[in-house]
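What follows is one structure encoded as structure tokens, with my remarks underneath.
What you see is the complex with one protein chain gone and the rest in place.
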Amino acid sequence: MAPRALPLAGIPLAALLLDAYGRKVLVSTLTFALLTLSWELLAMTGIVSLGQALFFGLGAYVAGALNHALGWPPLVTVPLGTVGGAALSTALLLPVLRLRRIYFSMVTLVLPLILVRVIEATKVLGGTEGLHGLAPFPGQPVELAVATLAFWAALFGYRRLAGSDYGLVLQGIRDNDRAVTSAGIDVHACRAQALFLASAAGAFAGAFMTHAYMFVGMPAFALDYSILPIAAAVVGGVGSFAGAALGAFILVPLSEALRGLGGLRIVLYALLLVVFTVALPEGVFHYLRRKYEQRERWVEVEQ
Amino acid sequence: MWQGTLVYGFVNSVVLALTALGFNLTFGIGGVANFAYGALYVLAGFAAWFLGRSAGLPWPAAAVLAVVLTALAGWATCRLVLLRVRGLELSEVIATFGIGLAILETFRFLGLVGFEYTLPALVEGTVEIAGTFVDAQRLVIVGVGGALAAFLWLFTRYTRTGLAFRAIAQDERTALALGIDADRVAALSVAFGAGLAAVAAVVILPLGTIAVESGYDVLLNALAVCIVGGLGSAAGVVVASFILGYAQVVTATALGPHWTMIVSLVAILAVLALRPSGLFGRQKELEERI
Partner (left out) sequence: MSGPLLEVRGLVKHFGGLAAVSGVDFDLHPGEVLGIIGPNGSGKTTLVNLITGFVRPDAGRVAFRGRDITGWAPHRVARLGIARTFQMVRPFYHLPAYKNLVIVLRSPRVRRLAGGAWGDLDEVAVDLLEEVGFERDSAVPWKAAGALPHGYLKRLELARCIALRPDLVILDELFSGLSPAEVGSLVPLIERLREEGRTILMVEHRLRELFRIARRVLVLNFGGKIAEGPPEEVMASEPVRLAYLGGE
């Protein structure tokens, strides 16, 4: 029971104890945690996304564009950015979903890189400059609250989904999609649904950050948004949402602490990825959970 | 006027083909989508630069050594990392992605950015062809491209290793049953692909500077060419290179250089939506493995 209480109580507690800078880091952590949870949901369905930045960037631009062009406030543009970003992401990736998984991974890697170049070339949506002076949230407490609520919704929502029969079907699609098809289930539709749900969390993160920084530009599609979630999931333990979140809560503050290293950080994430993928596939979360459960387990001895 | 487009389009196509050949080889044979490919390309460039400028080796020697070193780097990547996760597609993808990213961003971090990072051309000067002036180096590229294509054709048909490559590509299990060491061949195919990337780098980079961004561009272009042509098909790479090569040059002339990447985007999405296995792809999109 204890592990479940941690994210619920821990975050408001941290918010009260931290200073203004600490709270900014917390917000950033929550955003990356959303991207990581999103990655984890896709991985659960058997989809490897190398381009979380795609969801982030699309959500960011939808929210930013609506605010810039129509002046709508964040509490309207963020939900619209979430849904719009998710819809755009799903639409773009729909043709690739049918194909072999490696194609999907390749296209997710490549799309953010291409979209950046498209924006640069066509100069739409602010071009290289981006859109500045966008509306902020009405106060930092609201900003933090919105991020926390979204994180809780994603964490507990996705976990609930994973435990449901539908979640079981998604995992079945990951393990043996022919068997699931032969049951009469439209596997492609299920994958599309999972993609929409997962990209929504990523798009929210992007839309949220647009208003947290009052700016949206080409950096919204930066590789950092693609690679850190994977590193976090791998470190925390692929295969569980709690692990994914834990990974983010480890890596993002660490990343902040190592701010002085600048561009070297992304190298470290990348190397971390490789090391953990090869040497420690279990990840930190499962290791800790095993230890936790070992401490509590009673062993029945036959009389 | 149009002769310029014709000539430059041709050169651009060969450039694309050169860069895509290595990637296609590794994927078609080893089954490994080597996302570190672009990084190896840039690695070769910098290796040649350091060997030539800092170590003072004569340029041709530096170039050859760079190719060998890059091939070794590819081989090491396979043996140390990829073989440990062979068969786990998720891990393979993440691992190569991580390595490629680490290499490229390390270069960026070390500040290897600037106009001093150029490679000398093999042949200086310009040549006039059909009324347009073309750098001699571009003709070298075409020559090297043709020679490489011929070499690969002969290699995969008349040498044991080359035939082993094709065997593994067609049916790994049967190849194993015939005594072909699949792991060794996979490592070799990654090394080969890396070597090809290096050859492309050494010949193409003299046209400009060695830029970290070109690592991502090369990966993007290689992917586009291979997807359009069909992963695993050498003929596909050639045909797709020409289609994309000319499309890029025409777009650049008509709309501006920034638009060339949009050609790749449209090509990728169009092919995947309409004919996912690519023009000559032998890989079926819905696996018919039973």
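As written, the chain order gives the labels A and B, with residue 1 at the start of each chain.
In the analysis below, a residue touches a chain if its C-beta (ideal position, glycine included) is under 8 Å from a C-beta of that chain, and two chains touch if they have at least 3 such contacts.
Remember, predicted model here, so these are calculated numbers, not experimental data.
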Tell me which of A:Val187, A:Met218 or A:Ala270 is the one touching the absent chain.
A:Val187
In the full complex, which of A:Val124, A:Val142, A:Ala179 or A:Leu258 touches the chain missing from this view?
A:Ala179
In the complete complex, the non-displayed chain touches which residues of chain A?
165-166, 168-169, 171-172, 175-176, 178-187
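As a working rule, only the chains that are shown with their structure count from here on.
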Averaging over Cα atoms per chain, report the distance between chain A and chain B in Å.
31
Over in the complex, which chain B residues touch chain A? Could you list them?
33, 35, 81, 84-85, 89-91, 93-95, 97-99, 101-102, 105-106, 108-109, 216, 219-220, 223, 227, 256, 258-259, 261-262, 264-265, 268-269, 272-273, 276, 283, 285-287
In the complex, chain A touches chain B at residues 43, 48, 50, 92, 95-96, 98-103, 105-107, 109-111, 113-115, 117-118, 120-122, 223, 227, 230, 234, 262-264, 266-267, 270-274, 277-278, 281
